[in-house]
Every structure is written in C-alpha cells, then in structure tokens.
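The following block contains the structure, expressed as structure tokens.
The complex is shown incomplete by one protein chain, all other protein chains being positioned as in the whole.
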Amino acid sequence: MFEQLPFATIDHLRPITQGHQEVIFCPDKTIGQVLAIAERLEAAGGSFLATRSDAGQQGALGARFPRAEINGLGRTVYLPPDPEPAPTAAVTARAFKNRVERLTDVGVAGIHRILTQTDVLRSATVIIVVAGMDGALPSVVGGLVKVPVIAVPTSVGYGASFGGLAALLAMLNSCASGVTVVNIDNGFGAAAAASRINHS
Amino acid sequence: MFEQLPFATIDHLRPITQGHQEVIFCPDKTIGQVLAIAERLEAAGGSFLATRSDAGQQGALGARFPRAEINGLGRTVYLPPDPEPAPTAAVTARAFKNRVERLTDVGVAGIHRILTQTDVLRSATVIIVVAGMDGALPSVVGGLVKVPVIAVPTSVGYGASFGGLAALLAMLNSCASGVTVVNIDNGFGAAAAASRINHS
Amino acid sequence: MFEQLPFATIDHLRPITQGHQEVIFCPDKTIGQVLAIAERLEAAGGSFLATRSDAGQQGALGARFPRAEINGLGRTVYLPPDPEPAPTAAVTARAFKNRVERLTDVGVAGIHRILTQTDVLRSATVIIVVAGMDGALPSVVGGLVKVPVIAVPTSVGYGASFGGLAALLAMLNSCASGVTVVNIDNGFGAAAAASRINHS
Amino acid sequence: MFEQLPFATIDHLRPITQGHQEVIFCPDKTIGQVLAIAERLEAAGGSFLATRSDAGQQGALGARFPRAEINGLGRTVYLPPDPEPAPTAAVTARAFKNRVERLTDVGVAGIHRILTQTDVLRSATVIIVVAGMDGALPSVVGGLVKVPVIAVPTSVGYGASFGGLAALLAMLNSCASGVTVVNIDNGFGAAAAASRINHS
Amino acid sequence: MFEQLPFATIDHLRPITQGHQEVIFCPDKTIGQVLAIAERLEAAGGSFLATRSDAGQQGALGARFPRAEINGLGRTVYLPPDPEPAPTAAVTARAFKNRVERLTDVGVAGIHRILTQTDVLRSATVIIVVAGMDGALPSVVGGLVKVPVIAVPTSVGYGASFGGLAALLAMLNSCASGVTVVNIDNGFGAAAAASRINHS
Amino acid sequence: MFEQLPFATIDHLRPITQGHQEVIFCPDKTIGQVLAIAERLEAAGGSFLATRSDAGQQGALGARFPRAEINGLGRTVYLPPDPEPAPTAAVTARAFKNRVERLTDVGVAGIHRILTQTDVLRSATVIIVVAGMDGALPSVVGGLVKVPVIAVPTSVGYGASFGGLAALLAMLNSCASGVTVVNIDNGFGAAAAASRINHS
Amino acid sequence: MFEQLPFATIDHLRPITQGHQEVIFCPDKTIGQVLAIAERLEAAGGSFLATRSDAGQQGALGARFPRAEINGLGRTVYLPPDPEPAPTAAVTARAFKNRVERLTDVGVAGIHRILTQTDVLRSATVIIVVAGMDGALPSVVGGLVKVPVIAVPTSVGYGASFGGLAALLAMLNSCASGVTVVNIDNGFGAAAAASRINHS
Partner (left out) sequence: MFEQLPFATIDHLRPITQGHQEVIFCPDKTIGQVLAIAERLEAAGGSFLATRSDAGQQGALGARFPRAEINGLGRTVYLPPDPEPAPTAAVTARAFKNRVERLTDVGVAGIHRILTQTDVLRSATVIIVVAGMDGALPSVVGGLVKVPVIAVPTSVGYGASFGGLAALLAMLNSCASGVTVVNIDNGFGAAAAASRINHS
C-alpha cells in the first residue's frame, strides 16, 4: 500500500523570498564585481541568477561556471542548484520502488512558501528534508506533519558551517519531536530508511 | 526617535503545538516515570506541565523542582521556563532606556504561532531572538521582517547541543541574510547591541 | 495495523560474554581495590557484579553505590544498569499507544546473544537501538532486519566517548544503510519517531 | 614460534549482504545517474559493481574511474576497493618476517560473513582489523577471539566520518576489552605493533 | 536619513607597524628563501612587499604569485591584499543604497593607526570590522565608538586559526559589549545587517 | 642583570571604560534582578561593583558571593577579581627571584588605559599578559614593546569561550609577531618561562 | 611461558628533575599562597611536597587535601599521586595472572631517570605506559625497547589537555612505530590487552 503513496523530497533550502540574496543586478558592476558576488552566492547556496548582464559579464560567468545557462536575449545567466544529495535521495527511492514527489526552493526564511505546500506534505507517508546552512527546515516541516521526517544535512555552505556540521547538529537538536537524522550528504541513506518505512 | 519604538524579545523556543512534548499525562504513570519524564523535559526545554497528577506525584515533583508551581485543585504541576538569558536581555535593554515588548512560547515547530505575531514583530525597530536547541527561530523571524535581528543562542539542551554550540552554528549559518549573532547565553550583549542600534 | 505489532528496544550494549569485564572477584582484593574496579566498571557500563564479597567489601560498595543490591547470603553485590534512556523510549512509546518489547544485555562483543534474538527482531515493525561506547550495535541490527532502525547514542562512557559523541558519530556512519539517528540520550525522540512510523 | 603462525588482516568493512549498497543496476538509469551513484559508492566504500551496463555507461565509468575494470561481455564495471591501509599492513608485516593471511569483504552489517571466518580468526596469534565508517568491526572480532586485536581506523567515508575520526573514537570505546588502536590509516604502525607481539 | 551617513569597513588586520612582518629584504637571500618567506607572508596576511629584489627574484615571485605587481625600476614586488570579504561588504552595502567609507591597514599590533582614525569611526552610523588572525580589532573599535559594530571573521591565516574559527571565537567573546558577529567570510551578511540598521 | 629589571603582569582584561558592564545600578532593580546580573558579570569577568544598593540587596549579594566586600555607608558591594592565574604568575616569578610589577584593569575595549602604561611596559625585560575572553590584549601589548611577551589565556568566560579555548586560539594567531603562549590558566608556566629568559 | 615474565607499568609522568615543580618551599609564603600553589600542582600532576611548613600551613593543607600525609617533625606535607589508572592496570593484570613490575616517577622532562631503567624495561614482555600532560613518555619508551608498548592517556591535567585529549592525540601520533593506544584512563583495557599478548 505504501508504494503508491508519495513521499516528498525537499531540496536545498534557499532563501528566495528576500530577493537580493540570489540575484545579481549586473548593470552597475564590473566583471570582477559580478564574478566575486557570483562566487559568493555559489559557495553559499550553489546557485545564482544574474540579470541584465552584458556580453562581457556573460562570458566571464560562463567561463567561471561551466554549468551556468546563458540567455543572451533575456540577458540572464543562471546557475541551477547543485543537484546532490536531494536527487540522489529521489533516484534511490525510486529505484527501491517508492513513489516520489519533489518540492524545491522552499526555505524557512520565506516561510510562506512552505505553508502553501502543507497539503502536499501531509499527503506523504514519509518525508525526506534535505537542507544545508542552518538546518532549520526539518523542524518546521516536522511541526506541520505527523508522518516520519528524515533530515539530511548537506555540506553546502562555508565558514562556520564546517562542512555540514552546523546543519547536522541543528537537526539532531530539532525542536520537532520525532525527526531522525542521517549522515551529512547521505541522500542515499535517507532514501534507504524511507524505503524501509514504506515497505515494513 | 528609536527609544519610543519597541523591540521584541522572543523567548526560548518551545514546541507547544505538538502537544505531547511538554505535557506529562500523569494518571497512567508511577512516580518514578513522572519524575523521569519531567527531568527529561526540564533538561530539553527548561519547562513542563504535568496534568491530572495525584498528591504523591505532586509531592515528588515539588521536591525535585523547587521552582515548580503546584495547583492541587487543578491537579497540575507547572515548571515555568528558565528565565535566562531572555529576561536578562529585557532587563538590560530597559536599563539602557529602550522600550521592550516580549513574546514567549513561539517555536518553529509550531510555525503558526509565530505568524500570528507578524504585526508585532514588524512594529519593532530591532528584534532579539533567544533560542536554543536547533537555533532555527532567527531564520524564520529574519525572513518575516526587515529590521535588524540579533540572535542569542542558549545553552539549554543536552547531548549534541554541546552547551549551545549547535544553536550558535545554526544562527551563524542563518539562511536569512542580515542576522547577527552574539555569544551563547549573552542576553546582556544582545541588549547592548540593540541599544547601540536604537541610540545611534 | 502497525499498532498491534511490537517494536523492540535494545538496551545499553554491555559485553557480558567476555566474562571478566563486569564481574569483580572479591576474595583476593582489598576494599580499596574492589571500590576502584567497581567505580571503573560503573563508569564504563553503568553496572557491575561483585562475587564472593565479604561484609566489609559489601558495606563499602553499598555506601559508594546506593542503588546496589547486596545479597549477604550469596555474597554478591549487584549494581543494575543505569535505566536511561532506553526505559524512557519504552515508556514514551507505550504512552503513544505502541506495543513494546524490550531486549537487554545484548552487545556486539558477544555477537551470538544478538543472533539468538533474530526472530524477535524480525517480528518488529520498527526497532530502537540504544547503545553507548562504540555505537556498533545499530549496524549489526540494521544488517539483520529490513524494518526501520532508529539509533540512540547514549552518553554512557568515559574518556574519548566525549559524552556520547563517539557513539553518535559511529551511528551516523553506520555501514548498514537505512539506519537513522536521534540526539544523544534522546530516547523520547526515538520513541516519537517510531510512533510516527507506526501510525503513519 | 610466533613467526610460523599467521595473523589475519581484515579489510575495509563493506556491507555486501544488504545487496543494494555496492551494486548499481544500470538498465533504468541515465549515464548521469550511474555516475552519480558510482561516485557516492566510491566515496563511501571505495568500491562498486555496476551490472547490466551498456557501452555508454561503461565508457563514462571508465573515464571517471581509471582503476575500474570493464567487462564488456558480462556488461559489468567493477571498481576494486582502495588498497590502503590494509595492504600496507600486510606488506609491512611480511617485510618484518611475519606470516600473513588476509580476509576481505567482511562487515558487521553482514554479520554471518564474519562468523563463518571464526576458525581462521582463532588460529591467528594477533589480528589487525582495518575498518572505516562506524568502526564497529574490531568490537565484534574482539569478542570472538582471545588473541591481541589491533584496530586501524581508516579515513574512508564522508560527512560526519570527519576523516576517520568517527571510526577512531568508536575503536577507542570498543566494548570488547583488550582492543588497542593506532592512528587513522596507520597500517604500517599496526603491522609494526603486531610484529613486536610476534617477536617478543 | 541614515543613507547619507557613512559606515566604515575596516579591512584585514595587518601588522604594518612592526615593520619586519610584511617586508622581504631580498639582497641577502636566495630565490628559494625569498619564495619561502613570501609564501609564509601570503599565507599569514594575504600580502607582502619584497624590496631591493633582483631580476631572478622578481621572476620567481611573479611566476608564483600572478597577482603580484613587479616594479623593475624600484626593484620591488608587491602582492596587494586578498580583497575578500571586506570589498564584498562594501560592494553589497553600496548596492543596498548605503554610503560607505573604507579604512584599511589598521591593526591592533599598531594601535596608534586605529586611534588616528577615531574621528572617522565616530562619524559612522554602523561599522563593519573585517579581521582575521586573532580577531582582536572589533574589541578595540567597539570600545572607541557607541554605534553598532558588526564583526566579520575571515578565514585568512594558517595552523591554529582553523579557517577563521579562532577569529570567530574571539569576536563572540569580545570584551566590548554590543559587538555582534556574522559567519566567517560573510561580508555579504554583514552588509545586509548594516543595511537593515541604516534603513530600519 | 636581569633580576633587577621588572617584568609586568597584566591582569584579567576587564572593560572598565564602557561603564555599564561591571557596574550594577541597584535602585531600580529587585533583589532577583541584582543577583541575576551579578551572577552574569561574575561569570564573564570574575568581578562586579554594585552601587546604591539597599540593605536587602547587600545581604543577598553577600550571601551569594562570600568574597564580596560590602560597604554599608557607601552602599556598594564589590566583588574583587578572581585572583588566578595572574597572581600565581607573580608569586611564582618572585619565588624564582625576579622583580615583578603588576598592572591590572587594562583592557583593549578601553585602549587608552593601556596606552597610559606604555612607559612601564617598555621598562620591563619580559611581559606576561594574562587575558581571557577575546584574548586580544597580547596583540596590543606586543605591538607596543620590543621585549618578549608571554601570553596566558584564562578559562574565565562562558559560552563560546569554551574554557579558555577562544583566548588560546586568539593568542596563537596574534598579529604581533614574537608573542609566545602557554597553556590555559598556566600562570606558573609563564612565570617559569619568564624566569628562564631573565636568568639565561 | 609469558606469565613468569614481568611487564612494567610506568606511572603518571611527573617532572621531578626540575626541582621546583612539585616542591613548595613554605617559609616565605602565606597560607593562601601555599594553598594556591598546592592546588595548581595537584591539578597538574596529582601530587606535591611542601617542605619546612609551619603548623598553620600544615593545617590548611590537611583540610584542603584529605589524602595528604602530614609529618609534623619533618615539617613536610606530602600528597601522594592520584592512584588511577596505573594501579588499575596493575591490579587487573595481576588478576589475569600476569607478573607485574611497576616503575613510577619517571618523566621525559627528566630523561635520565628513564634511561637508568632501561634494563628493567627491556626485560618485560609487554609494557604499559600511563602518561598524562604531553603524552610523550610512550615515544621515548617505544624507542628503547622492542617489545609491545601499550599507551594509556590519562585525564590528569588542565586547560588545553582537554580531559586527556592532548595525551591521546600525542600517543596516536607517536614517532616510535608499533605503539598502540587505549581509551583515556582505560588502565583496565590496557591490562586486558597486555594479558591477551602474554597468553596468546
């Protein structure tokens, strides 16, 4: 019965709603400035969107970030988020014969985005929450649903994130009871645990 | 002009909304079981509420927790939260001639409680957020408001909270940009910083 | 359907099978020697059994360890294991309306004791494994069963156990896929997670 | 007398028995998915076996993992385990004039594999156990034999393994008494210690 | 009103006043010695000035440090300081519509340089202090002014700086009350916090 | 010749100049508030001065802090600083036949207090700097003098001071070259090292 | 055959040869000074010898250190070293039917004391070295003998010894090959390992 029920994978927590954090307004900046900000954003969140860029800025960003998608007409350069470990969790879960639904771009700094997904979250049999930085997302999700929540800390971040340690500790201390945790970046293990739940 | 504007102090994050975490239902438990659960709750959150307790349970809890308030008629034993460092911040801020408003019992595991306070939060000139455990509250508050947010990690917790280190790291990695942090339990410093902002 | 299935709680891992670790042979020892060894055993495993003790040794052990059970006729002094957090998990799980079966005195250093319990383990819907020291038990159990396994590191130990950190790290790095972990000593949280699984 | 007795070296602990952890079933996966899973397996255990791979998948894996052995007919790609420090221990021990027997592919998540080797283990004069991840293997081996057991933590792993720290701490807290430990990846030192034992 | 008030960004703390730390006197040194000292200075402070260098020394330094500026006539080789995160803070703050003034080359080992800037510091509405190594600068600045001080630890350094951890801890323990801290290298976050203060 | 030259011991760094940190203005506070602030100050700096206290406040502080000096007429309660390890260093140095001069109550948050002592500092043959919290004082002193500077981190502090670790790391990363460090609280060792210098 | 060969236990490393470290010359000191130095010595090495003490000093030391032995005639107060874990190792080893010889009061700061024991060390079949502080003793002993050396770090110390962590790390990094290590304070485990060696 479990197999036909979805379980949701929430991707890297990224604070979209505050607006300025992932967007680079290029017109008033040198190439060096654009690159410096892009590198910072990439280090912090694995992603950025540069708008109103000129050709030089596009070229420099393209050379520095090979995964970046350049839209000459729209004058944008977009670096999609680093795919691991959330996709790993999704791929693994599907390989173990579970139905998977993914939510992305939710983050506790834009709390209303999570709340609009409450119905989807509550329809799952088990939820894997992948989050880096402050590791706060599992606590919020754990308070919204009654099903098992498995938290995956990611090594995304810099400085005092200490390679995912900050998120790991936050998740182990989650104020939502009943949240369990796997190793840093261990999307595989989270999916294996979710599959154990779905098939037990 | 700042002085007459309030700034809010959000107390120890405590997950009330899930119901079972802070409440001890006494009827089906021995004195030893009640004490064991009470000690665990006190260690985790500094507070508990025991309901439908009998006289023996009340006596044991009263002996073990001198701060506990026993209501014989209502058959409850209530341990109010550990007052530090949130009250320290409030007392200090008032001593430095700032107007203070305190919010308590908000927690990210019961996210709707925070959202109902959005208007109060947005009326402040600066917000001090005191939180232990996963240190997630400042990220949520920082996403709701545009004013300065000062995060105070507390040493409340056990195990992998490492005396407040987990909350400290989470706050330093807050996904809400513009959140700043002070030392663990340093409500005094947070109030001094808030006062600098209000009087600068 | 889950509710009427048991879930097993495996207690503090204690290496019974090697014989010499928890037993103090008293005849050839001074009171000071007996006390010194008892304190070491208590620190390491929370328990000991002193055999062929004389009255002076019994008195000294009784004074030092108030929980110890003295059997004057059998000439033994027995310190039963520290009950937390395994009983907490069991009490909590029952309070949340789950059926609970507990296994105790299993340890990876006496691997045959675990293997004789394989049938019981496989009949559970979810297993909570409470272990201190090397935190190895969840890996072995996780390899024996297909159901969800929730690991609870305990702060029992000394020296480089660092208050349960060694067991926590071992569990996060479990070589059995699909094991999830809660905070050190958080039997309450493990039971809450198990209950989420049983009632989802 | 010791020289003509063997001492066994147990290799990197790898959970073969659970089936899905080291094997990649290629048919239902894109090249990108196969690579992603292979990289994860390699990071976690230093090894993988891809089955039913097509030519494109074989080429991609071969380019990414130069040590991989491609079997076009059998449609497999096999990455043998990272040879250090277990071979280092074996080579060193032989150079110091000890007889060496190596056991590989035993792991506590597949406990029956170890048990079938009990006779070999008990015939050794000293045993070196090389293990990464949760560092649980020395505790199990230490409980099966009475001879000296020297544990070598390896830096294999990711996330909260912290470069072998998790395994090191687990081994120092082994619940099998009489297990001693050397530095992370120090197969050389373990062999030197074993040789001291054999020649003393 | 805040917008037209400056806020100062104090750059990487560098001990100029002691003279010998950042200057390499080349005449009595081999190329290898010059390179060795230059690498050490670069690692410690991100910058150096080599004087009276000959052509071979200039070539070697130029090859090793592409950012270095070679002055053949003056016989100097100058490596300007690593620009991050102080410029990031300045660029971000300007993008958020704040007026910015930067002070560089102040350090607590040359305390008089800071004191001569006291008037500038006191004219700011908020001060961002970027410092690595011992993280001592925010304490001194915090004692000189009454406005908010935001400290940014940098990952510049080596050995026991542990990637900025030493500076981070020092800043969290600042003896000047009212100093708040952001993550290591988070110039972006410091500017966002400063902007919150200026626009609240 | 060295023996007749003094060496200065600078005591626990305490930020006097900001006024509000060590002084408790009692009139507008309850006994509980006074005690709470006093305990915080004592934890942070080992000292406080309560002014305009009434008899009840004096009694409560006297009962809580037996070392406190109560001046009923002046209505003050003064807790002098914790004497270790600075006095230990002074006593030891004198026992080893060195001349000692002590400076106290200097701190980098009140930088002018240090500067007024520049002549005394420069007359010493070796200087021991005892400092807790941010450990910033040795860097400032090291920049003012040319003689050897030995830094002693103290375990005074709370939260992220981690028992003196913050000060220790700051001192090891001092931006003043030629500062050496001893163990946390090791005033004895600092004096022994200073004596080696004076007598070599 | 092994049983009749001794194995030596080297006690807590204590720097006797430098003279001033463990001896308190009382005549020129107040009671407070004597107590302060005694407490420091006890914290560092678990032992001290006060000479030429008067009655008041003797009384104060006796009250503060109940284990101290007062010799009124000889005017000395002697605190013998903390007995654990070296005696634990010796007692355990004897209980396991090994012959034991103990050496005490050897330390690397007085290297000649070790060298005079070289013959005794070389006559052992296995050596347990118990050392705290810098954990240097096993490296020296390991270089003097060819037999197995088991190192036991002790939690004696203060500050940056971090409860024995400094000694543990030093021993794991011993420059003498073939030294193995057990947990902090685990004299029991060291004896069990030594007994495995002697009886294998």
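Letters A, B, C, D, E, F and G mark the chains as written, and numbering starts fresh at 1 in each.
In this text, contacts are C-beta pairs under 8 Å (C-beta built on N, C-alpha and C of every residue); 3 or more make two chains touch, one makes a residue touch a chain.
All values reported here derive from a predicted model rather than from experimental measurement.
Undergrad: So one chain is hidden, and I want to know which residue out of D:A50, D:A151 or D:L168 touches that hidden chain in the complete assembly.
TA: D:L168
Undergrad: Out of G:L103, G:M133 or G:V147, which is the one that touches the chain we can't see?
TA: G:M133
Undergrad: Taking the entire complex into account, which one of G:Q58, G:T88 or G:S177 touches the absent chain?
TA: Once the missing chain is taken into account, the touching residue is G:S177.
Undergrad: So which bits of chain F touch the chain we can't see?
TA: Where chain F meets the chain not shown: residues 125-126, 146-150, 168, 172-173, 177-184, 188-190, 192-193, 195-197, 199-200.
Undergrad: Extract the touching residues of chain G with respect to the undisplayed chain.
TA: 13-15, 17-18, 20-21, 107-111, 114-115, 132-136, 139-140, 142-144, 157, 159-162, 165-167, 169-177
Undergrad: Touching the hidden chain in the full complex, which residues of chain D are there? Just list them.
TA: Interface with the chain not displayed, on the chain D side: 83-84, 87-88, 91-92, 95-96, 153, 155, 163-165, 168, 183-186, 188, 192.
Following the convention adopted for this analysis, only the chains that are shown with their structure count from here on.
Undergrad: Compute the distance, rounded to whole Å, between the mean C-alpha positions of chain E and chain G.
TA: The answer is 47 Å.
Undergrad: Which whole number of Å gives the spacing of the CA centres of chain C and chain D?
TA: Inter-chain centre distance comes to 28 Å.
Undergrad: Taking each chain's centre as the mean of its CA atoms, how far is chain A from chain C in angstrom?
TA: Averaging C-alpha atoms per chain gives centres 37 Å apart.
Undergrad: Touching two or more other chains, which residues of chain D qualify?
TA: 20, 159-161, 172-173, 177
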